[in-house]
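Okay, so here's the structure we're looking at.
One chain of protein is taken out of this complex; the other chains stay put.
Showing subunit A:
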Amino acid sequence: MGFSRLRRARAALAVLAVPLLVAAPLSPPAQAQSGTVLRVALVQEIDHLNPFTASFASSTMIGRFAWEFLTLPSAEDATPTGGVAESWNTSPDKLTWTFTIREGMTWSDGEPVTAKDAAFTFNRIMSDPKAAEANGSYVENFERVTAPDLRTLVVEIKKPQASMTALDVPIVPEHIWSGIDDMADPKTDSVDVVGVGSGPFLISEYRPNEIVTLKANRHYWRGAPQIDELQFVKFENADAAVAALRNGEVDFVNRLTQAQFDSLKGEDGIETNQASGRRYRELLMNPGAENIEGQAIGDGHPALRDVRVRRAIAKAIDPQVLVDKVLGGYGELPGGLVPPIYSDFHYTPPAGKRYTFDPAAAGRELDAAGYRKGPDGVRAGPDGRKLEFRLTARSSEDYGLRASDYIAGWLGDIGITVTKNLVSDNEVDETTSSGHYDLALSGWGTNPDPDYILGKQTCASLPAASGSSSSNAFFCDAAYDDLYARQAAELDKDKRAELVRQAQARYYEQAPSLVLDYDNVLEAYRSDRFTGFVRQPNGEGQIMEQTGYWGFYGVRPVEGGAGGDTGLPAGAWVAIGAGALLLLVGGGTALARRRTPAEDRE
């Protein structure tokens, strides 16, 4: 029996040891380190750090800190400003762009940054399909890229292009990347490769799904950042990230929901930032989806091909209510596709052309167009088919759930039956991109240069015969395409802006989709530890996920703030000590109780 007794005691000890190990780290796990560290919660995945393959928003955001661009949108108003290139000019035929490379810039390993690096970057994207994965669209119009000398980069293009100063392509060091044969090799995401950069911060550690650490670039050409490290810490759960901000575990959180944002307002030591956003939300109204060869695809309701029906729907919807009730006021009222944050290009419909909420007028217009109410109160077209539409929206999104209720109600009021079809994100993407929808809630992010977002609405962007397009409204209109082409080739800033607004006006009037609002971006940070966050554009924009590195580049620690301290708070030690003691006492008692009867066995 001696053996069994021993074994039992040991088992009891083992069971006890586990929670002890769990609850009582006896030495501080993370030592406070020298220097200031800005910790940013990252709620999105990172696919790659290799800038040739990094496509997710969080990945490209990190890349922006590590590699300087040829030119980039400025912090003040998001208009192009110099990066690797200090100046640029175009030939009279607008087909040759010459960039002068900044003198004295170096890579973090000491090598000089030259025009050859820039030429290598573009040529690699143009010649290697794997290298084109993330940035291929920017070089589509490129004919030839050369570096006649170390400070001159010449880009010859096929047709004039206004967005040449908005190339969102990180310039990488040739001496590192020319040795890489396979761009898709996972090794290209390692610090050995991505660690050499020219931006304000340099990637110094990458633990997938945990953290990306960037160290300040002491030799950055604009001047070294005033913090030592920038860490992006992965959070899977946004509420946990908010709790971490409260506890001081992280210093910055973005992509907050209304509720999270409201709860952080007025909190001690925390500053909130309600910024104008870069995204628009829209109600897609299937205008008769076709592929690029003109064949009808999908199963959209035929009545929606009638622009009068789409306009009537636009007048039956009240965006003010959606902004107030669904977005809790954190949004801006709609106009064109380009959000008001890019004020040069934003289109605000004039009073006479604006769709104002007026169900009675919408009803009259439908009557006049021949869509009359039947005995059941539901309108039917001249062909006798009832106006019964499906409304596809994301079930994962609060907006989708609530806005679809409002829209179904409003359209019901004018005699249009709406069936809500709330499905997964993937299913929304699939049904909308293949034309299998009547109405759908969608949205898209925009960039400082409007070319891409406008280009998505051209006939050329219709899906190929096989395969689907990515989130466009199946718009194909000659007048729009003409305006688009003209703005793309117009190098005069003001004239181009005018064309951009006209293109949006045409889109607005044809209404293949109706912009519903522009969401605010909601962010919060520890103002008791850091200050100097830069908003883009000045005073109204967001700090994180900018088209640039300004947001965190200007950050500096607050005098007396505990930036970088990662040790356990004193309270934690008290709690852990108490827990450990409790377990010891409890465990000891249990052991003792087991021992006693063992003395007097049969």
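As a working rule, a contact is a pair of C-beta atoms (placed from the backbone, for glycine too) under 8 Å apart; a residue touches a chain by one contact, two chains touch by 3 or more; residues count from 1.
Note that contacts and distances are computed from a predicted model.
Its record in UniProt calls the unshown chain "ABC transporter permease", which is the match among "ABC transporter permease", "Formate dehydrogenase major subunit", "NADH-quinone oxidoreductase subunit N" or "Peptide/nickel transport system ATP-binding protein". Within the full complex, the residue among A:Thr53, A:Asn123, A:Ser198 or A:Ser276 touching the omitted chain is A:Thr53. Touch with the chain that is not drawn comes from one residue among A:Ala134, A:Ile203, A:Ile227 or A:Met285, which is A:Ala134. Checked against the full complex, the one of A:Asp344, A:Asp429, A:Asp482 or A:Glu498 touching the unshown chain is A:Asp429. With the whole complex as reference, residues 15, 18-19, 21-23, 25-31, 33, 37, 39, 45, 47-48, 53, 55-57, 60, 129-130, 132-138, 140, 168, 184, 186, 207-211, 213, 231, 233-237, 239-241, 243-244, 246-249, 423-427, 429-431, 433, 445, 447, 452, 461, 463-464, 466-471, 566, 569, 571-572, 575-576, 597, 600-602 of subunit A touch the missing chain.
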